[in-house]
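The full complex has more chains than appear here; those shown keep their coordinates.
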Amino acid sequence: MRASILGGAGYVGGELARLLLGHPVLDLVQATSRRHTGKPLHTAHPNLRGTGDLAFTDPARLERVDVLFSALPHGEFAARLGELSERAALLVDLSPDFRLHDPAAARRHYGPGAVDRAAGAPAFVPGLPELYRDRLRTADRIAVPGCMATAAILALRPLADAGLVDGDVLVDARTGSSGSGNTPGPAGHHPERASTLRVYGPVGHRHEPEIAQHAGVRARMTVTAVPAVRGVQVVAQVRPGRAAGRAEVWDAYRKAYAGEPFVRLVAQRQGLHRLPEPRMLLGSNHCDIGFDLDEDRIVAVSALDNLVKGAAGGAVQSANLAAGLPERSGLTFPGLHPM
Amino acid sequence: MSLDTLTERAACPDCGAGVDLAADTGVTEIVVCPGCTAELEVVAVGPLTLALAPEIEEDWGE
């Protein structure tokens, strides 16, 4: 099957290229870049040197393919939706354009132009197989949720389903620098960013409505930029509203994720690796989830690679389902340790 | 463990999952819980009772 990437020179685009070049069925036929048109993929993605002869294409020259992945800054995919619909049977968007159904939330976080996109959002199946696997099998348009939202939703939804969430949830999210894309600027300048613990989103983060929409809980986020390039970790503070024991929380998660190919439960009481952290997930499509608790508080922790499970990997996993392929196709890299 | 071996089942003290053990399992043996991968120690037999395996105390931080 033929696949293309719009926004192929960005960080998400590069990760899509890596995954598609190693995919057993999907063949990468085009990756677009305005800056690098005509140059080999490795100009932007040095890890891909030697993987073939593909060069970047002008975004105006997209051929028709089976699957088109779009990894553009927000607003751009929506602006070209009509035209792109002609280009591929299956459209997978990684931007925020068609994630939010609530027009008020869309306007608050993405401006007035986002209100119309919210109206179009229900036509897109969320690219979250753990929650929407059946709908994805027949999807022709997919919108992949945000990276921190994915980590938070997967940690919180099973607790909500088990009646273990009472009131708001505090979601502390920590993120690496690749989450902001590859355009240089003062916040990402190395001397400023290298050792930072910058609480850049103390209140009101735009992933809050995504969490509400998919996990059914009101998340109050605080986001900190941490000294890492890749990786997201979420620490969610949940009040269960009643006594809850470890076994009950284990049951909630096991029930939700039994047989899930990319969710692992990590809640050990011994050793160095008791709770999820991103470093051993880099490059992998896993989302690790764990928890600890005391008498009236559950601390749920999840971790993933923002560019993989939080973006390109989640997109490929979803596209695999929509294309009738084995869900793990192209996504078997397990991550590295030490790292 | 093959299915036709005589087994006894005990509950994991951490996650509550059932842990199947050979009927001749002895006290102090260490098993890994299939539900949560905790290392468990057999602390009593008849009935089989499991506890989190003791760990060499390390300072895991701070």
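When the chains are written out, they are named A and B in that same order, and each has its own residue count from 1.
Keep in mind that, in the parts below, contacts are C-beta pairs under 8 Å (C-beta built on N, C-alpha and C of every residue); 3 or more make two chains touch, one makes a residue touch a chain.
As the structure is a prediction and not an experimental result, all values here were calculated from the model.
*Asks:* Per chain kind, how many copies sit in the full complex?
*Replies:* When all chains of the structure file are included, the formula becomes A x4, B x2.
Methods note: only the chains that are shown with their structure count from here on.
*Asks:* Using mean CA coordinates as chain centres, what's the gap between chain A and chain B in Å?
*Replies:* 37
*Asks:* Can you list the chain B residues touching chain A in their complex?
*Replies:* By the definition above, chain B touches chain A via 12, 14-17, 35-39, 52-53, 55, 60.
*Asks:* Considering only the defined contacts, which chain A positions touch chain B in the complex?
*Replies:* Where chain A meets chain B, its residues are 246-248, 250-251, 254, 265, 267-272.
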